[in-house]
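Of the protein chains in this complex, all but one are displayed in their positions.
For reference, chains read A and B in written order, and residue numbers begin at 1 within each chain.
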Amino acid sequence: MSLEYYLILSALLFTIGVIGVLIRRNAIIIFMCIELMLNAANLAFVAISRSLGQVEGQLFVFFVMAVAAAEVAIGLAIIVSVFKHRETINVDEVNSLKG
Amino acid sequence: MNPEMILFFIFGAVSLIGAIAVISFRHPIYSALSLIVTFFAQAGLFVILGAHFVAAVQVIVYAGAIMVLFLFVIMLLNLGTLSEKGALTGKLKGVAIILGILLAAQGIYIAVNALNNTEVGSEAAQEKAAALTNNPIETYDIGELLFSKYLLPFEVTSLILLAALIGVIVLVKRENQTEN
Partner (left out) sequence: MSNSLIIILLISPLVGFLINGLFGKWLKGNEKLSGTIGALAVLVSLICSIIAFVNVQGSEKPFNEVLYSWIAGESFTFNIGFHVDALTTVMLLVITGVGFLIHVYSIGYMHGDEGYTRYFAYLNLFVFAMLILVLGNNYLMMFVGWEGVGLCSYLLIGFWYEKQSATDAGKKAFIVNRIGDFGFLLGMFTLFAVFNSLDFSTIFSGAEAKSDEIVFGVNGIMLATLLLFVGAVGKSAQLPLYVWLPDAMEGPTPVSALIHAATMVTAGVYMIARSAVLYNIAETGVVVAWIGVLTALFAAIIALKQNDIKRILAYSTVSQLGYMFVGVGVGAYASGIFHLVTHAFFKGLMFLTAGSVMHAMANELDIRKMGGLRNKLPITHATFLVGALAIAGAPFLSGFWSKDEILHSAWGSSKAIYIIGLITAFLTAFYMFRLIFVTFYGKSRVEPEVASHLHESPAVMWVPLAILAIPSALIGLLLGVGVHNSWFHHFTEKVAGFKGEALEGSAIPFMIISSIVGILGIAYAWTRYKDRVPSAEPTNALQKLVANKFYVDEVYNTFIVQPIKNASHFLLWKLFDTGIIDGIVNGVAALIRVIGGTLRRLQTGLVQVYIVSMVLGIVLFLAYYLFFA
């Protein structure tokens, strides 16, 4: 079973995540897409780890997951907080930084 | 076509479909459920790759903890179906899809070609991978490395989680005060 298949799959998943981030307005879905991208990276990590026969690849997946968990916790807290202030979580309505 | 190949295509197809479903559904709940499907399929891929520990963590942490958190927030906010009409419809959407296709093409290009000249694609690595199939990486190996060579990053991870914990409390608590 060749490494390439896994990497192609990883690239496709990642791209779907990117497109999701770009086209959806709902902040929660954008967050999910980010998780999708992280997972795609994880897949590449594990696949290459097996190809090289190195444990570090799987170890990094572990770290990525820990960071992802932290990020989701914070991100969702921010979304909740934004929703309380603005009654919306649509990112195009949260544009106070408009120049 | 060996069993591994068959399983790869099944799990790969499921995760792709799940991913597309995530970005397609109007209602966040459906997106979340699709994401869980994708995560499970990925856990299957990890099993095929011999990464049993990662597969287990994927199911427990992602599909279990993180996705529950997502669902929890979705239900808390009770958003319902969202209109997708907004500033981003139209031009930007087109640009985004074109960019996505370009990015995917580049990723595939890397996967197919670029690896030929790297260590990952080398013959030595191929042999090693073949040997590994017979002798897969055990959870024991991960644990040993984690608590010896990567002890410091491991502890730093715990700090990140702690910071996240405190951050969430601060964010939510301030809201309560302003409301009172």
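Points worth noting:
Heads up, the rule we're going with is that contacts are C-beta pairs under 8 Å (C-beta built on N, C-alpha and C of every residue); 3 or more make two chains touch, one makes a residue touch a chain.
Only a predicted model underlies this, so the values are computations on that prediction, with no experimental measurement involved.
Here is the thing to keep in mind: the chain we left out touches A, B in the whole complex. Here the missing chain is touched by one residue of B:L7, B:I20, B:V37 or B:L92, and it is B:L92. Within the complete assembly, residues 18, 21-22, 25, 91-92, 94-99 of chain A touch the chain that is not shown. The chain not displayed touches chain B at residues 87-88, 92, 95-96, 99, 102-103, 106, 109-110, 114.
Just so it is clear, only the chains that are shown with their structure count from here on.
Looking at the complex, you find that chain A touches chain B at residues 1, 3-20, 22-26, 28-29, 31-33, 35-36, 39, 42-43, 46-53, 55-56, 58-59, 61-63, 65-74, 76-81, 83-84, 89-90, 92-93. Listed in rising order, the residues of chain B touching chain A in the complex are 2, 4-5, 8, 12, 15-16, 19-20, 22-23, 28, 31-32, 35, 38-39, 42, 45-46, 48-51, 53-54, 57-58, 61-62, 65-66, 69-70, 73-74, 76-77, 79, 82, 84, 86-88, 92-93, 96-97, 99-101, 103-104, 106-108, 110-112, 115, 119-121, 125-126, 128-129, 131-132, 137, 141-142, 145-146, 150, 153, 157, 160-161, 163-165, 167-168, 171-172, 174-175.
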